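Of the protein chains in this complex, all but one are displayed in their positions.
Let's turn to chain A:
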Amino acid sequence: MTVWIAIAVTAAGCYLVKYLGLSAPAGVLERPLVKRLAALLPVALLAALTAQQTFGDGPHLVLDAKAAGVAAAALALALRAPFLLVIGVAVAVTAGVRALGM
């Protein structure tokens, strides 16, 4: 039951922020500062999410096979690999490094 409560609260909250963002009055967006902020915030959030999911394990920082996988993905991106291949490289390298016991 508690799990369903968590699901319901999360679903409602996550939908609401999406809808509120999309429905913000156009006047808000006219201000140059808001425009620049709205453009820059996703950059900051995506960078933070990448770092958190690569080096975070709950509240702890870890350096494990995932870091190697993400580094390989970045390299693949620099070599202009297509999206699916980039993800595939990350998964394969992570699995490979773990298989080697590192």
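As a working rule, contacts are C-beta pairs under 8 Å (C-beta built on N, C-alpha and C of every residue); 3 or more make two chains touch, one makes a residue touch a chain; residues count from 1.
The working rule: contacts and distances are computed from a predicted model.
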Hidden subunit of the complex - UniProt protein name among "NADH-quinone oxidoreductase subunit NuoF", "Acyl-CoA reductase-like NAD-dependent aldehyde dehydrogenase", "Branched-chain amino acid ABC transporter permease" or "CRISPR-associated endoribonuclease Cas2": "Branched-chain amino acid ABC transporter permease"
Sites on chain A contacted by the missing partner chain, in the whole complex: 2-7, 9-11, 13-15, 17-24, 26, 28-30, 33-34, 36-56, 58-61, 65-66, 69-70, 73-74, 77, 82-84, 86-87, 89-96, 98-99
